[in-house]
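Every protein chain but one is kept in place in this view of the complex.
Read from first to last, the chains carry the letters A and B; within each, the first residue is number 1.
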Amino acid sequence: MSARWEVVIGLEIHTQLATRSKIFSGASTAYGAEPNTQACLVDLGYPGVLPVVNKSVVRMAASFGLAVNATVARRSVFARKNYFYPDLPKGYQISQYELPIVERGELFIDREDGSQKRIGITRAHLEEDAGKSIHEGLDGFTGIDLNRAGTPLLEIVSEPDLRSAREAVAYMRKIHTIVRYLGISDGNMQEGSFRCDANVSVRPKGDERLGTRTELKNLNSFRFVEKAINFEIERQIDLLEDGGEVVQETRLYDADKDETRSMRSKEEANDYRYFPDPDLLPVEIDDSFINAVQASLPELPDAKTRRFVDEFGLRAEDAGILTVSRQLADYFEAACAATAAPAQLVANWILGDLSAALNKEALDVDHSRVTAPMLASLVERIHDNTISGKIAKAVFDGLWAGEGSVDEIIESRGLKQITDASAIESIVAEVIANNPSQAEEYRAGKTKLLGYFVGQVMQATGGKANPGQVNAILKQKLDS
Amino acid sequence: MSTDSLHTQTLAELKAGLENRDFSAVELAEALLARIDAHDATLNALLTVTAEQALDAARQADDRIANGEARALEGLPIVHKDIFCTRGVRTTCGSRMLDGFVSPYDATVVSRLADAGTIMLGKANMDEFAMGSSNETSYYGPVHNPWNPACSPGGSSGGSAAAVAGRLAPAATGTDTGGSIRQPAALTNTVGLKPTYGRVSRYGMIAFASSLDQAGVITRSVEDAALLLGGMAGFDERDSTSIDHPVPDYFSALEEDLSGLRVGVVRQHFDAGLEEHTGAAVREALDLLKTKGAELVDVDLPNIDLSVPTYYVVAPAECSSNLSRFDGVRFGHRADDAEDLLDLYCKSRGEGFGAEVKRRILTGTYVLSAGYYDAYYLKAQQVRALIAEDFREAFANVDVIAGPTTPTPAFELGAKTDDPITMYLNDIYTIGANLAGLPALSVPCGFVGGLPVGLHLVGGHFAEQTLLNVAYSYQRDTDWHHRCPEAYA
Partner (left out) sequence: MLDAPRSALLNPITTPEKPVSLDKDQVRHIAMLARLHVADDDIQETADKLSRIVDFVDQLSKAPTDGVTPMAHPLNASQRLRADSVTETDERDRVQENAPLVRDGLYLVPRVIE
């Protein structure tokens, strides 16, 4: 990418709020039902029906606002955005326009150099989702399933503060982490509960004026966001460097071809004719509501990361990874509470063997076969020298396979570490006796060979000898 | 007792008769269904007659009466304007768009009145989607005024008004967005009450202009209006704009004494636009209120002249959006020769809606569109605020505002269909109450050339009881409301 150009990106993230019922009706929001079985008269836009606002969506939006240090509006207004589309039953979408519930927030993303960058959040507003169109297998028809219609969404709009695809992804991940911490969204990208549109433009470095932007639609994975933005940046720069112009338009990312393409629209520019929805009154919330939401906020990822460093002495990088999800952080804290071993050791096990095992079976930490107390007792046995770190890996595998408790596995597999000095001494003596030439070389000054002897001893004990003791006894015998 | 004259009785009289077992609910329903059979071919007041359902309900009402379990309005027959959704019954809203539409649910007004014991005889004709002041925009043809079949009964609740005036039903529900209950009531010698916005649930009432629409009643007497309103008013959790405010027993609280009542009279309401004899009838009515102890006070509503243009921005804007759901996909008319989706929308809506509805959708689309929103929609909502403030100030000084309901008596069918503005000006005295959300009532106050005219009363928010009391008191001393069109006696 040319060094002459500066990239400007703003994201609009649509996150589905984890309510039981829809934003304006009592229909279920459960995913995966038979078509149109969860679309009630209100969702269908039947003649005469009216919307009533779900209290949970207001609470959830407010909690997001507080979490990103934004202003939570004491008065917000639902408006109608008018346009015709078959997945939009009323011919308008109820959304918030001039008076959104959340305004002027911020969050911080980590740069590659370890520093942080502030990203402004312009606003977050509540709105209803549309239904789904099905194009396949209907003989030239499109089928409309309105189960998703009326599902509550929080649309989070960033300032155009992002300067690369990588920053955009870091910002999106941060939002993803926050909404899941708050418990306001499951963040499930496969099911479409967390998706994003990106506004991308480029301008010559040093220019104040923004370049013409394009809008990339419906990016539903972190990887696609990065690839789509990068493709688009290059496309725009190529265009400009060839003397062309960027056209303001909406483009779709095609993951198969790894390219963006213009969404052809034969009708003229949209004119949404927003106006306040007369079926709904202004949403007014008072201080006691805000205070209650504030009081119920969990510790947020940034604060938790800082605490993990301060309180547990973790490496900052490890603390950052452990706090990506509330569940993982909770697992870590639960394990630490159950062992006297250093927290960093617990962290190493979580980020190493446990994460690998979870990834392999695509499990999340809440469904781990090795629970936090189990991991704690494993680390505890390393800490009290019952087993070595290496043996512990075998015990972990046993735990994962459901062979019993840590102590049962150590016992049944005979993995207990040999710490009896006389036992180690006799094995050491035997190893030295079996390797006279190496012993002679060692004594002639080739002390590197100590490692060789340690290996021999460990092999002879099936890895169970305490490595520290082996070292000390070997030195003593060889040096004497 | 003979059932031949049951159609001449008011709701209150019928209620007493049923309680007294002078006749049964079945006899009553049969008598009125026979009236409908005999007369509706001329009036065209009803779009659907639910005879079987009515007789079933009447049998159940008789059982309840026999068991001493009669509810407040047990066995009393009514008709519902066809804007209210009725479960299992065709609900057309006067439009081709909903010609075959059978509602899967009941409007709150319908279910409340059914729960109170009323019996639905049928669904009343109306201007298409309630857009009209003459009932001529109905897809099912105009309603004829029982006082003169060449004349319009007014609209949009023209079917409801004609059914009551023609003695096909003792009472009817209606809806009023700019005068759609009060204007037809005035033109048919009936009582029409539009309550405070939010007093009656809008759930299940097919929306025209959401911030103006309000359900109400058309009856022959003020007592009946009080009785019926009591059966339908009240908070509804399905309507965000309904108000959780106690519902008084309007009927029992009716009060004749007007001493100390301050009645506001608005100068502009007696300007040149008011037909001379209509004005004289209204002045006479005001004089009667005075002799009964009320004090007449001049009231200034400086912005009231702008109420019609304000309305014709706000109402079309809301309707253009409210009617977008009629797209031929989930319900309603669908064109059968569409080439693609766009064509399906344009043709289905083009065929399903009549000329006036289309005109209002286009007007509304225009005033909300980019470049015009501020000049029209926002401006109208500002003027609306001024008008509401004018009323607020007036009601600090008076209890009710009184004047004519309409500028003229009923006009001939076809007389005003060429020019939309002439038609719109029919509602010049009634629209203000909708813009400000105030309760208002029209009560018969005389005849001009054999056609009835009405006295219009507007009150402060939730002042329904005051309006009813004034009108009740007026009816105690007048007999206009006892008069019946000769052919329908």
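Definition applied: a residue touches a chain if its C-beta (ideal position, glycine included) is under 8 Å from a C-beta of that chain, and two chains touch if they have at least 3 such contacts.
On a predicted model such as this, the values are computed, not experimentally measured, just so you know.
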Among B:Ala51, B:Leu378, B:Ala415 or B:Cys484, the residue in touch with the chain that has been omitted
B:Leu378
Option touching the unshown chain, where A:Val7, A:Leu41, A:Ile175 or A:Ile387 are the choices
A:Leu41
Sole residue of B:Ser138, B:Ser211 or B:Thr406 that reaches the chain not shown, by the stated touch rule
B:Ser211
Could you please point out the chain A residues that touch the chain left off the display?
12, 19-21, 25-28, 34-42, 44, 46, 52-58, 75, 77-78, 84, 86, 97-98, 133-135, 138, 140-146, 155, 157, 197, 199, 215, 250, 252, 263, 267-268, 271-274, 276, 278, 280-284
Residues of chain B in contact with the chain that isn't shown?
100-102, 104, 197-198, 211-212, 237, 240-241, 243-244, 303, 306, 308-310, 312-313, 320, 324, 327-332, 334, 338-347, 349-351, 353, 358-359, 361-363, 365-367, 369-376, 378-386, 388, 419-421, 424, 434-437
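In this text, only the chains that are shown with their structure count from here on.
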Under the touch definition given earlier, write down the residues of chain B that touch chain A in their complex.
84-85, 91, 93, 98, 101, 103-105, 107, 202-207, 209-211, 237-241, 317-318, 320-321, 323-327, 329-331, 341-342, 345, 365, 368-370, 373, 377
Per the touch rule above, chain A residues touching chain B in the complex are 41, 44-53, 80, 82, 84, 86, 89-92, 142, 144, 267, 271, 273-275, 278-281
